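Apart from one protein chain that is not included, each protein chain of the complex appears where it belongs.
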Amino acid sequence: MAVLIDLVLLSMLALTALRIIFLKDLFAVVMLFGIYSFLSALIFINLDAVDVAFTEAAVGAGISTVLMLSTLALTGRKEKESKHSSILPFLVVTVTGAALIYGTIDMPPFGDANNPIHQHVAPRYIEQSPVEVGLPNMVTSVLASYRGFDTLGETVVVFAAMIGVLTLLSVRRKEDDEAPDSGLKSHRVLHVVAKIIIPFVILFALYVQFHGDYGPGGGFQAGVIAAAAIILYALVFGLPMALRVISPKFLQILAPLGVLLYASVGIYSMFMGGNFLDYNKLAHDPVHGQHYGIIIIELGVGITVFAVMLSIFYAFASQAERRNVS
Amino acid sequence: MFFLDILSGVLLLVGVFFGFTGALGLFRFPDFFTRVHAASVTESIASILILTGLMLQTQFDLNTAKLIFILLFLMITSPTASHALAKSARHGGLLSIPESKKKKENS
Partner (left out) sequence: MSFILDYYNYWVVVFLMMTGFYIVISANNLVKKIAGLNIFQTSVFMLYISMGKVTGGTAPIVVEGVELYSNPLPHVLILTAIVVGVATTSVGLALIIRIKRAYGTVEENEFKNSDDAI
């Protein structure tokens, strides 16, 4: 049954991607891209990657759609007819694709438990991580403990992306009377429902943050969900209101704070006589130490991702609003 | 248990049927507002039926509670989303078919 679902969903994904090629309306492209993200999240669930699916649904369908739409608000929604012939790209793609398809024949069959990928590091993670780290969710154990360095690097990359966006586009706080009239301002129903929903979304983000050790979730997902709550607020009540609730300055402090929190756990474990990010040294009992370490670094990740996603959104949205004013 | 299984199967099937008709309506209906109507009405009934069907499959533990919460939030958010869509379309100046016909006759 799972195989059948897999086949159908993958075919739908392929069709969605194919449709994107021929669309000239970029608004529809972005919407289809959101559908594409949701479909891939479903496929990830079907392939047992629940954490990944969670992230894809929150990030791919939520944040990137909003960012692309706010870019479209500035660049226009129509793609112009191209004068180039599309034969050469098509040829290149066909040849490359044929070569890759030929290459897949040498790959180990899908889903076989004897594949090389399952023979090396993975058995150690699956057998030892519940004992060594003491968490049921292996993805969190690997993410935060075994591959802690890697995750620190990723968090720094996310932080660097925020710096990049903020140097390219600045967030400017505007006077209220300048603020454009959002089409959603007169939307009583939306206001009421958003007011009811947003606290629950933030609560859910906290649940995902702190329950990530036991179920799907963790800092990355929680940060994105919390950012999505504030983005919803900004979309419904207007950007100036959101800027008043959480100011960009505050976010610019929060983002490095998360990275520093993460790194300081590493430094602290060095002071306690271990290696960088060696959580075993954080408490007398190594497993307790792992627990403390993982909770703190996940919190650091969550804070950074939240601050980065939200300030990127602020940067994009304030560009769009400024254009509306002028 | 046997009875519950049959009941949940029936609920799931009817839910899938409504979901399917919603999708059909989305494709076949003539203008934006009828399409929103088709999608939203069938979506709410389909989600109620499917989630209830799934609830009957659980052991009435934490998972049931989670499904109830999902249902609750869907009941709040999906009509709101349809409402917001339709209202934004009005705000943007989109007319329903009879209205645009009338406009044509007047002009």
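Letters are used for the chains, namely A and B, taken in the order the chains are written, and counting of residues starts over at 1 for each.
Here is the rule we use: contacts are C-beta pairs under 8 Å (C-beta built on N, C-alpha and C of every residue); 3 or more make two chains touch, one makes a residue touch a chain.
Source: prediction; values computed, not measured.
Asker: Check the whole complex and report which displayed chains the hidden chain contacts.
Answerer: A
Asker: Which residue, A:V139, A:I197 or A:I230, contacts the hidden chain when the whole complex is considered?
Answerer: Result: among the candidates, A:V139 touches the missing chain.
Asker: What is the set of chain A residues that contact the non-displayed chain in the whole complex?
Answerer: For chain A, the residues touching the absent chain are 3, 6-7, 10-11, 13-14, 17-18, 20-21, 26, 29-30, 33, 36-37, 40, 43-44, 47-52, 55-56, 59-60, 63-64, 67-68, 71-72, 74-76, 79-80, 82-84, 86, 89-90, 92-94, 96-97, 100-101, 104-105, 107, 109-113, 115, 117-118, 121-122, 125-126, 129-130, 136-139, 141-143, 147, 150-151, 154, 157-158, 161-162, 164-165, 168-169, 214-216, 218, 220, 224, 305, 308-309, 312, 315-316, 319.
By definition in this document, only the chains that are shown with their structure count from here on.
Asker: In the complex of these two chains, what residues of chain A are touching chain B?
Answerer: Within the complex, chain A touches chain B at residues 183-184, 187, 189-190, 193, 196-197, 200.
Asker: Spell out the part of chain B that touches chain A in their complex, as residue ranges.
Answerer: So the residues of chain B touching chain A come out as 73, 76-77, 80, 83-84, 87-88, 91-92.
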